[in-house]
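Note that one protein chain is taken out, while the other chains of the complex remain in position.
Showing chain A:
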């Protein structure tokens, strides 16, 4: 554990714990001095301020306890009676109850909703009385507390610095005011607050105060410990609601941190922080050395935990200054800075920036900062859960300044979900669901949390769709498809519906936007602006819609390399040889054609909610085929009737036509456009997913890479090679990390124990960039399936024989199938076979296979 100097002369971590002890000492019976309540000297002031509130709520709870004959509450009351009236006791009492309250809340939230209404009456009454009675008592207690506190402090620390005394006494003076404020705030709480009664508002959730990063970390930590999705959502909901209540401006920051983003995904801002940067930052902050940190990282598999433990071992210097608590927005700001740093010496600057926040972080905060920077919080918090929680929070804690939802008036332009949400008579649970759908839809259309939250903080949720919707110019997450393994499976899923099959083109997904001001932009599947990469696409599309006079649209299409002379499509490998940016006036060697298949927006209207058949009709009406430039995806409409032959024939035709396979989509039912969703409504049928297509290969594990995260302690991926008989050597063909069950990971690792080799065995042809963490001497043969084979500059299969002396053949998307104990290493698939398989591919046959370049896809 590392100390920073702050802990000494300031408010040290050590001192904190001793303070805690000091508090615990007078009441050893109270075993519930909760760890999560930092009862450090500096915090004691805050509880005092909120105590009036707590007293009130306590009374309410007593009442509730009587009503519900809740034993826990009565116990709490008894204890209070036994121990008499010390202020501090009361405080902790209410903390205990807070906890109980929280637990209870989780278990029977729904139930409480019903009860809430009657409770509110009680609350209001009690609150009025208590406010008067308690305020005076509180004030006295405040001072008493203060004195005790200072005495204790004096004992603990050899020297208390004057500045500290000054600040504490000034707080005392103002605390009366704060008490008043918080009670009036409590008085204002409306029905919607019934789930989040003020007991849940911990004492350090001061109104208007910036949210501490610690609060978010606490929620993260809690989520880390649970796996039930509903509970996770509930935790986030509670967090969001507290933030809406105290400081709504931090809500957006929380959402970004929870999603581990720094900007909307279409802005493609990346943190650009590698493990090595982080190791360096952690090393320097914790006063450790990088080898120790690396060794720990290898052992624990999580740099966040390593950072947390390393940091806690070094104290820091403070010399009387309180360390500034880390604010939520500081962390996000810092992340954004890190992301923005680029260019010369960027590594050093990034490390500096990371260190700055790490220094201020303590405990869990370090862990989540590091994980955040690594890009994986690893607490099982999915973006979808964040969205659900956000929607719930907005319904349960209506932000200040939002008009209460009005009863839906006939004729209003509202969707079913919105109408349902507005009708307060509907059960809360279902209204929440409606809210989730509204927020989800809003997010999928504008994929920007900022605008959603900004809107929801000002307008009721039922108006969200009026403010957040698809706008040409802002890319929308493309709709994705679920992979399927066989035609039968496809039919099973379709279940009697009308559907269409479209060619799945082997190109690049592109979203073409025409904005009202007449500009045409293209976006890739990752929402990157690709207008520069495909400068010919905008004019092509413009030409296609010239005659119809559209003013704006968003079109979903595939850009495919195209040979106009032979009128054939060319595989993706060729398309990817195009330059990233085309200079002005330069003409690309590789010609492309746009294959349009969907239309999401037309003339100022979002079409997302329309069925596919309607969308397609509008697309075909407004766009025209342009020779060699713009076409519609070839499609076949059918009704599911159990007959597979039509689809199979169509699939064969697609593959012959240089396509990857088929996309199968329902035409009417459930056929609205669902951004970023791998929906069952779109299915992809790819040739390599199909059973029996393409042989598996038998390869020899040459080496392995240590696993991370879930695979800590095992090998996470293996380097596999084929056997080259001519030279008696093994040539690497792929790095394989999929297809392993947990058992397989374990047994394979065990089985390879004896084969581990100190250094790279002779006769291995492996490029340096692929150097594994562990080498194996040839000992096993594994059956592996792969999507296809392609030329690679890193892999060495049949090196130099596939047209290019520098390059070998690699497998794309390899997947471990099983161990082949019946085969010897020399009987593994040999280089010759790999070469044959490569040439047997339709895509290679077509064009001689001399200019592939898709190293990015090689795993």
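Note that contacts are C-beta pairs under 8 Å (C-beta built on N, C-alpha and C of every residue); 3 or more make two chains touch, one makes a residue touch a chain; residues count from 1.
We adopt the following convention: contacts and distances are computed from a predicted model.
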(message) Missing chain, UniProt name, options "DNA sliding clamp PCNA", "acetyl-CoA C-acyltransferase", "Ubiquitin-conjugating enzyme E2 1" or "DNA-directed RNA polymerases I and III subunit RPAC2": which is it?
(response) "DNA sliding clamp PCNA"
(message) Of the residues A:355, A:419, A:525 or A:823, I need the one that contacts the missing chain.
(response) A:355
(message) I'm checking contacts with the chain that's been left out. Which of A:215, A:242, A:280 or A:315 qualifies?
(response) A:315
(request) Quick one: say which of A:214, A:285, A:622 or A:666 touches the chain that got left out. (result) A:285
(message) Residue by residue, what part of chain A touches the chain that was omitted?
(response) 1-9, 14, 158-159, 161, 163, 284-289, 292, 309, 312-321, 323, 352, 355-356, 358-359
